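A single protein chain has been omitted from the complex, and every remaining protein chain is retained in its original position.
Chain nomenclature is as follows: A, B and C, assigned in order of appearance, with residue numbering initiated at 1 for each chain independently.
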Amino acid sequence: MAQYVTDFMRYAAPTTTDEAVELLQSDPDARVFAGATDLIPQIRAGRPEPSLLVDLKRIERLVAVSHNNGTWTVGAATPTSALTANPEFSAAFPGLSEASGLIGSDQIQNRSSWGGNLCNASPAADSVPALVVNDARAVIAGASGERTADVADIVTGPGETSLNDGEFIIEFLLDDPPAGSSDAYLRLIPRTEMDIAVVGAAVQLSMDGDSVASAKVALGAVAPTVVRVPDAEAALVGSTLDDDALAAAAAAASAACNPIDDKRGTIQYRRQVAGVLTKRAVQIAAQRAKGAN
Amino acid sequence: MATVHLQADHRRFTGGEKTLQVDGSTVGDLITELERRYPGLGPLLTDGASVAINGELIPNGIFEKVDASTEVYFVAPISGG
Amino acid sequence: MTVTENPRTYKYVGTRPVRHDGLDKVTGKARFAADLDMTGQLRAALVRSPHAHARIVSIDTSKAEAMPGVKAVVTGADFADLDPTHPEFDMAVNLMARDEALYNGHVVAAVAAVTAAQAAAAAAAVEVDYEPLPAVLTIDEAIAEGAPIANPTNRTLFSGDTEPSNLASVNEFGRGDVEAGFEAADIILEREFRTVAVHQGYIEPHACVADCGQDGKATIWASSQGHFAVRSKTAAALGWSTDRIKVIPAEIGGGFGGKTTIYLEPVAVLLSQKAARPVKLVMSREEVLRATGPAPATKITAKMGATNDGEITTLQSTMYFDNGSTKGFSALTGAMSVASYKLPNLELHAIGTVTNTARSAAYRAPSAPQAAFAVETLIDELAQQLGVDPIDLRLQNAVVEGDVTAMSMPHPKIGFVETLEAIKNSDHYNSPVPQGAGRGVATGFWFNIGEQSSATVNLNEDGTATVVTGSPDIGGSRASMALMAAEELGLAVDRITPIVADTESVGFTDITEGSRATFATGMAVVNACRELIEQLKQRAATIKSVDVEQVEWVDGAAVIEGQDPLTIPEITAMAKNTGGPLTATASLNAAGAGPSFAVHVADVAVDEETGETTILRYTAAQDAGTAIHPSYVEGQIQGGSVQGIGWALNEEYIYDSDGVMENASFLDYRMPVASDLPMIDAIIVEVPNPSHPYGVRGVGETGIVPPIPTLANAIAAATGVRMTALPMSPPRLLAAITESAGS
Partner (left out) sequence: MPRTHVSCTVNGDEVDFLSSDETSLLNALRDELGLTGVKEGCGTGDCGACTILVDGKVNCACLMFAPEAEGSSILTVEGIAQGDQLHPVQQTFLEGAALQCGVCTPGFLVAAKALLDENSDPTETEIRYALAGNLCRCTGYDKIIRAVQEAAVQVNGASK
């Protein structure tokens, strides 16, 4: 209800990471943003009341996408629509591309970014499970220079990250997927669009002929943070994705959930569907991985 | 004189009678007569009901003419969205 | 597609011209209330109760008044004291709390300031001392033994009771002998149904601008379904006479019943009066969802009996409709809407409850969809048990002219059988059900209403015409008015300009509700045109020096035997020589609104592992009487269908244990989006209403009645699971499927 009720906010659009770091040092209540698709509704609802809004989109590195020497570098503020429209990227990471494309409508897609999706620290962020199974790393800027961290280690709880005060993500690093591997992401929403995931399941598989050489499974919206499911991965590795292996992976996924009952879904529902989506995502990823051989 | 049909929830005033012969030359007369016979029923018919005469709903039809061949239904108030 | 048995053919009625207000609406020029800006205008913000139920101990506005830019603050103490028996008492208390805040979001104060940000900041600085009271949040809590009183001013309507109660109204109606009916039955089905509150979901939030002058007179620009009602309700809430208020209709961005009542205008007027400047007041989406018109939550038990030959002998039902904090929308209409079947024995109890939730408002065929969910589900089960086609079973029991409604009144000429047959003969119903899918059918009824309307038709000097009415154009009614005037006058529809005039420029006109605008206001337009034709004939007689009896009006011209016809432009060109301008006005209290029936069929696929429902195909047939502008009739059918689909599958008010709505945004209040749906095939059935000059029945409302049971029946066909609670969202449906598999 209370809209913009506090002291007035200032806006700044630095063009280098150093300027951005400086701005953040200058004001402890400053807040960085890229698409603001989460931030503006939160401000409307009267939640964060930053005194300084730091727009990262005018820093070239934050909106650049490149592929060199087997590594993809994706600026943290790059609109997700630029990734889904990139055929080379989408061929390399079809599941991650799809997950990125599920963040909201076309309007939102032109604003949403991995950096924002990750740092908003919602358990239901679509891109995060897919980044995690692809071993994505984040390059982080701060007062003491740059550091790199695994994406899996960034979010520590709902709305909470391991970033220090004044830090922000510059870009993400992804190694080319090995031959014979691929990924998939599925989510459940009540409608076909415009919803927050009730359950999300990301899978990355490497296939050796008909059997699974390696597997990574991560779930979204079923726990305070994205969860890896080692038991599901173990059930898949070495299998030919027979019914027993799929059922075991699904059961492991359900068991790994630590969900809540809320307006979007019940505990029971999230557990049940986490297994279903894991099984289905495994099948899609396997199909793609075989094609990638 | 006209034939008046009452809703189930009006009948607690009439001892269960649902069809009555009532004197009057307008719907308003019928209501006055019904209130005289069954005190408390009148307000339900003026504020709480719509009137249908020979099958046609007449909003606010208290001055509508009636005669011995007229079938008058007091029905639940009707509105819409 | 139109299935027509309508023998009359018209030149303009039934065509599909571009609507007259269309250009403004595709170029961004159309002005809705929030788009208006007046010189010196202030912006206002509302202070709302954070409690579901609390006594307002005191309100301190001094800090707010001292804040920058603040020009006026009002509270309940500034409003007229109405007697609780005043018909507008509940509306007035809902828009500004007095002694108690009755729901989370109830307005307790309002602020006007130079900017919106200043107003919001000042609203946050209003200090309200609340004493929280026990809250009643559900029907079950309201009717529980020893329940706290949700609203101390509520008295049960017509009960004669003088004590406060959580019941808004208790009604009973029926006929025959239900016990005998059950004895005569071979099959008896009984279930309990639950639905939760849903919102009309118009895309335009409530908004108005008010400008009160030093003379104590106010002008209001409002987006509403009826600006005369805005005037009368504002006058009542303020204790003013109506001559002090002029309401100018802005365009309205959807209403569906939710803009038949008011929330803002009296507040804006008082703020404007205090500040002596115009005040604009616009709700946020969150405010719209928290504090305006949900349709009632319901709890319905229904018991139906039938013979083995398919005759439905009895229906016995108790229907609870939750009004919210004050008497909102009557439960009666929904209960009455069980009128599609002969039902020789019927006993209905309709009970309205009062709770500490947002006051309910009308929503498209108010309360009928919930009632239809119960009755149409039982009929579907009956067809299943009897092994008969669900349409044939309905045809066997369908009401025809002369059969009585639930309120014991005989049906006039109606088209239920024709509408059932339209679906039975449709391509959809005769196509095989897709592999793995389920097909459901259901029907809906709405009686429609007439009420008061006025119209003025002015002929211009070049023979063009202006049609002036007081019915806000929610979905193309300007075009319908112009089409009927064109047909009457014999004037091309693009030579007619239909306008919606303010409360001082046209005669009184009731709200656009009950699917009445094209019916009743249209009838006023027709009557005015007929009066105008009499004048035109008289003028023609003068011009040709003949008796008026020698003049006939044929296809837009005065025809006199042996002479060239005189066209409208020829007559209007000489208006000044023959008696002055040609203008006519008609007013009426329309009787004879024609009931409308709809029959829907849907094919759905259910993912039995996730509970997701996909609608593969959807067809909706409805009796329009006569479709004046078939595109907008189809639009009403399609729009109503999709609102019903949303209600069935995903829309719901979710309250926490403190009575706070948890999903007050379009993100989590899930209305259907384009990708959720297939095309909605609309079949217009035309069984003309004999009480309207063109046979019009209202078409706005009936379309929302069948979708809920249509989808519930289709889901049952696909999964074998009968859903008796809404919404049938993936979590709920999967839980039901899982439970059914386990048992």
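To be clear about the criterion, a contact is a pair of C-beta atoms (placed from the backbone, for glycine too) under 8 Å apart; a residue touches a chain by one contact, two chains touch by 3 or more.
The shown structure was predicted, so the numbers you read here are calculated from the model rather than taken from an experiment.
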In the full complex, displayed partners of the excluded chain: A, C
Given C:Gly28, C:Gly216 or C:Gly562, the one touching the chain that is not displayed: C:Gly28
Given C:Tyr12, C:Phe89, C:Phe173 or C:Tyr202, the one touching the chain that is not displayed: C:Tyr202
Option from A:Pro14, A:Gly75 or A:Gly104 whose C-beta touches the chain left out: A:Gly104
Hidden-chain contact residue, picked from the options C:Tyr632, C:Tyr655 or C:Tyr694: C:Tyr632
Positions on chain A contacted by the hidden chain, ascending: 4, 8-11, 13, 35-37, 40-41, 43-44, 53, 55, 57, 79, 81, 104-108, 110-111, 192-194
Touching residues (missing chain, whole complex) on chain C: 16, 18-19, 21-23, 25-32, 34-35, 37, 116-117, 200-205, 251-256, 284-285, 474-476, 629, 631-632, 634-635, 638-643, 665-667, 671-675, 677, 679-680, 682
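Quick note on the criterion: only the chains that are shown with their structure count from here on.
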Chain contact topology (line, ring, star, complete or other): line
Whole-Å gap between the CA centroids of chain B and chain C: 27
Averaged-CA centre spacing for the pair chain C and chain A, given as whole angstrom: 43
Whole-Å separation of chain centres (CA-atom averages), chain A against chain B: 68
In the complex with chain C, residue positions of chain A that touch it: 1-6, 8, 41, 44-45, 188, 190-196, 198, 263-266, 268-269, 272-273, 276-277
Residues of chain C touching chain A in the complex: 46, 48, 116-117, 120-121, 123-124, 284, 286-287, 609-612, 649-650, 654, 662-663, 665-668, 670, 672-673, 675-676, 729-731, 734-735, 738
Sites on chain C touched by chain B in the complex: 157-158, 160, 170-175, 200, 256-258, 260, 329-330, 332-333, 335-336, 347, 362-366, 405, 407-412, 446-452, 513-516, 589-593, 691, 698, 700-701
